[in-house]
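Not every chain of the complex is shown here; the ones you see sit where they belong.
By written order: A and B. Residues from 1 in each chain.
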Amino acid sequence: MKSSASSVSADAVIGVLDRLRARHPLVHCLTNGVVKNFTANVLLALGAAPAMVEHAEEAEEFAAMADGLLVNVGTLDEPQMAAMRRAIPSANSAKKPWVLDPVAVGPLGVRSRFARELLVHRPAVIRGNASEIIALAGQTGKGRGVDSGDASEAALTAARDLTVRTGGAVLVTGPVDYAVDGARTFACSNGHPLLTRVTGVGCAQGAVVAACAAVTEDRALAAVSAAVFIGVAGDLAARVSPRPGSFAVALLDALDELDAEALRRETRLK
Amino acid sequence: MKSSASSVSADAVIGVLDRLRARHPLVHCLTNGVVKNFTANVLLALGAAPAMVEHAEEAEEFAAMADGLLVNVGTLDEPQMAAMRRAIPSANSAKKPWVLDPVAVGPLGVRSRFARELLVHRPAVIRGNASEIIALAGQTGKGRGVDSGDASEAALTAARDLTVRTGGAVLVTGPVDYAVDGARTFACSNGHPLLTRVTGVGCAQGAVVAACAAVTEDRALAAVSAAVFIGVAGDLAARVSPRPGSFAVALLDALDELDAEALRRETRLK
């Protein structure tokens, strides 16, 4: 259950990008209404393919056809909960990875109970900020809405606890992003404060995790790769613009532009 | 039932744009949650006016007030199906054209049955990729999510079959877009691969078809005009940027900039 700092190479992350660009994984996103468009554009810019199918009956059908599934509880309502409850077992039966993004779990009751209920279905990766990960694990956090009141380091124990229960990985996001599984802890310090000035970057990162998990069996590698892709793209975009509107445009451009050379030059892993 | 290659002039398409800019048709969009914002911005950039009214009772009221209606089944749920079932007869009674976009019809059950059920209400135009048109006509396609597995030419027989049943036109999209009605086949080869790297371009094109159908009784002309507007704007935008984030911005700018001169210079019709 204890894991200590490990290392992952830029080359391993580059390998994930190469496979993603070769296979264009189709990611079924059951996500919140604020970020659907941006999430789809992030996936397309990186080289994956998005699809949002909301009707419960179709969500079950589609989860088995897609290459990965994202479940983001940001604007949960009863019909979407029903769709998620049918899509997740369908993805599992078809051996497609699913990713849980427990947005604002902690202060809000319905989603907190629901997200904890979903853990039994063993998400391949859980992606959240420190407050969300701490709350999901059943501890007490400091979250306020979608912002974390806790440093990402503070959530590592909770993250490891969750990996034991799911058998998958956890990505704890913050100034440093940590990807942990039962054995390893990868840390990525890419990323720029402007990423927090564009709505949905974190939510879109969850979809990127699902795209990565569709092309590698290594869940912690999938998680850290998504952190690197968004983080490096953010670093590149911040050199194009210091303002949030044009930064968001540059971020999509940078995801398209990412390649082995940029990743080898920019990636800050430990 | 057989139709052969016909020709439409750039001048006819320019006439549609002129009328659209003079009348600012109000398009009621019952569309998917991923593309609502982008669809509205595409309509505004071109010179039309968007409105999304989702409550079934209001959708019925509003379909009679608006100048055209778009029904896009991309993220169908039960309340939206109810709204569509009330809005379509209302549009028909008020003699306002409605457009059907059968997103991902074929692999998914609910929307496939629903879209086929809607054909009896005789959409003015159906817009879809080859796989969707083939599946909607009751044949077997190769669609995977929102992407087409079939070349647009392969769907021409299915498209003609649909025009017989609806009395309207069909726009089959792909590298070449085909607009067919009972008598004619127009082909437009404008468009750029970057258009597939921005989510919702196809869905927004469906709304543009509805805007065009609001200003011309010629359904095939409305369909091919929408193909030309999006295609030429894509060609112009690709000269501004090779990356999807800034390309999407340039696409909206290009729709605003479209005029008779640009259309005369750029349109590739046959």
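Note that contacts are C-beta pairs under 8 Å (C-beta built on N, C-alpha and C of every residue); 3 or more make two chains touch, one makes a residue touch a chain.
Remember, predicted model here, so these are calculated numbers, not experimental data.
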Starting from the 2 chains in place, I would like the total count of identical chains in the complete complex.
3
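Throughout what follows, only the chains that are shown with their structure count from here on.
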Spell out the part of subunit B that touches subunit A in their complex, as residue ranges.
32-38, 74-78, 104, 107-111, 144-147, 196-200, 241, 243-246, 248-249
Subunit B-touching residues of subunit A, taken from the complex the two chains share
26, 33, 36-37, 40-41, 44-45, 49-55, 57-58, 61-62, 65-66, 79, 248-253, 256-257
